[in-house]
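Here the complex is missing one protein chain, while the rest keep their positions.
What follows is chain A.
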Amino acid sequence: MPISPVNSRKQLNLTVNIGSQPGKSISFTGLAKGAQMKGGYIGANQSRMAMSKTMLIVSDVKTTEKMTISTTKTAIQVIDAHGVDVTPRPLHHPDPHTGAAKPNKLLTSQEGSYTSDFIASYSLYQNTINPSMLGQFTRSVLGSSTVSKSSVSTTESMAEDLEEPSYKRERLYSFTDLRVMRSTPGKTVTKEDLEKTIEIILTETETMRFFNLPTVMVSVESEEAEKLSWRNKNYETLCRNRLGNDLYVERMMQTINGAPKNKEVQCDRIIKEDKGIMSTAWDLYDSYNAMELSSLPVKQPTIDSSSKATVPSKDWDQRAPGSTLEKISEGSSLMDIENVILAKIHNDEENHSDAVLKSDKFQQDLFFMERVIMENIFRPKLAAYRQLPVLKELEPEESEIFLEGEKLEEIEEEVKKEEEEEMEIGSEQSTIPANLERLWSFSCDLTKGLNVSSLAWNKTNPDLLAVGYGHFGFKEQKRGLACCWSIKNPMWPERTYQSPYGVTAVDFSIGAPNLLAVGYHNGTIAIYNVQSNSNVPVLDSSESPQKHLGPVWQLQWIEQDRGTTGDDKREILVSISTDGRISKWVIRKGLDCHDLMRLRRTTSSTSKRVEKEKKGEALISRQAPGMCFAFHPKDTNIYLAGTEEGHIHKCSCSYNEQYLDTYRGHKGPVYKIAWNPFCHDVFLSCSADWGVIIWQHENLKPFLSFYPTSYVVYDVAWSPRSSYIFAAANESRVEIWDLHISTLDPLIVNVANPGIKFTTVLFAKQTDCLLVGDSDGQVAVYELRNMPTGLESSRGDVIENLLQPKSSQSITHHQ
């Protein structure tokens, strides 16, 4: 709505009206002015303004007040019908009060009527605006202020505006003060004035900051000091009067909202897609690794996928697309290509599943799985073997966790009690006799019916056991088998080495624990590498010209100092066989053999007779078949050899013709000799004459002999734990002797099932277990239970103790 200059006249009217109706009309007109000034009102507002004009005197200014105030923000160019730029000035302008400190420049710069008019109007405008900003004062307050005051203030503010636009509006109190302060000169409006055209020049001000209220400090000595203090006092009184004053009443105003218009817009449906990824620490690690790997040149293999069974599975994904692409490049026609692709895809699928089954990882997993299953099956037995406490499985009916917890505690207590009991028992006399408890037995279909001939532990892996299967007698010869068993899998051997000849001796190497030496009934010695899966021996002595001619009854790897050549300890394989030779095998470029000793026949007569008989004898062979040997645990130069004659010869590696000593005591072939692991002067021997004899090193006569049964004793072994305990296996039973307790009877006797002979014994090193091999191909593992705890059992003075009379023996027992 164009605003005519009539408004300006109106303003003059307003001023006239001020006197009559101070409150309402003034503000109203002022509002009108304000509207005109701004020009930014919407048409409605202006119309309202127009309306308000008509209602000049009686209108309720409240509404208009607020109206105006709310719509004074925009800065639009408004040109009225006469082409006058009536763009209202921006709302903010500095409050006249801010200029209080400054000298009233305005008063000095009165230029023309328009200024005053403008000023007046402006001041009015300001009047209206100020209260709105505060929201506290009503128009009545405004009304109370005289135009005169406002005009003055406006002039001031105007000047400030023009000169220093940085002033911000002040609060009303200052304004009121200002108003109070000022004395407005009355201006009589004549009719001429009303019809005069008033030029109003509107200019844009600079940007102003809102409400910067810096503290204004005035020196007490300045001119305005007095005024200021008076103003301040006035304000204080005003504030005090504020409460409960009619002039300060809260009022509300309703704004009329513009009619909104709805506009609808339709657009294509926005398709959303959610994508999520979980970034885990290992994902990042993998990505970085892949980046590093891809930076290295990687050649895509182009060979057929079937031959890649050994390639690790990670490359599989890279391979498959590569191989299919290859096939796609072949073929001439589309049909062919499709067929080829289809065929290859099918093949790939098949290959996939086959490759899975063939992959090494799968084999390994199967291996582990089998062991895990074994662990489940044999759990208590294995636990007993490893001497772990066995917790009984809880009853399935007990479902409450609390109960289970209690039970566990009970079981633990029970175990503790048992242990305590055992300790008590041990310190006193055991009420339960020592016994062998059978844990499990190594056997499988392969070994059924074969005779166990030798047992040997691996030197580094205490769970690995080598078992040799082969018959002793010549007539009973069957095929032979050497197996490696693991404690973790008692149902299937880890390795099997088959041969047509019976195996008579096995031993693991010390220096290279993966080498297993196997001696056969036909005299050959083979060395297998247990780590590999192949069944072919690494070395074989079958082609060697110096191989044994008779069954190799014992093999042992010995570490010897080769002091002469200055080398370190070198390992040699020593074998003894029926052809009377004790040979030493060295692995150089194959098995190389040197004879350590040739066993000669000797008789049990005195030395004199020996000489005679040497001349007179017409023996077919002067060799005595060797059955067993044992190297001294400390001095590996000295060893004992047992022969078929029943003699045990003490020999040295330095001499290969002569014996150092001969121990005569047995009447039949000596099957096994064993040095006492603690007392190095004592050794044990067993023979086919049903006897077990304990010898003393210096004494050529037997020290103690045992003839418990009338069966051949095949094997003896000292216990690794006690120097008094040894085990003997004869045909019908296994006996455990404890010399500390009795030298007449064995401590434990385990009778064999009828038809089965016990052929070998071996003690387990770390545990209290005994392995017994029998003639049915089974190696049974027994646990020695309730063994009398040996007091100082590893003492070396076994013989002295045994020699002592019984009274002192009892004393030592109670130490």
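In this text, a residue touches a chain if its C-beta (ideal position, glycine included) is under 8 Å from a C-beta of that chain, and two chains touch if they have at least 3 such contacts; residues count from 1.
Definition applied: contacts and distances are computed from a predicted model.
One chain of the assembly is not displayed; among "Translation initiation factor eIF2B subunit epsilon", "Dynein light chain roadblock", "Large ribosomal subunit protein mL46" or "Electron transfer flavoprotein subunit beta", its UniProt protein name is "Dynein light chain roadblock".
One of A:280, A:294 or A:753 touches the chain omitted from the figure, and that residue is A:280. Within the complete assembly, A:357 is the residue of A:357, A:432, A:586 or A:660 that touches the hidden chain. Although one chain is not drawn, its touching partners on chain A can still be listed: residues 280-282, 284-286, 306-307, 309-310, 313-314, 316, 352-363, 365-370, 372-374, 376-377, 379-380, 392-393, 396, 491-492.
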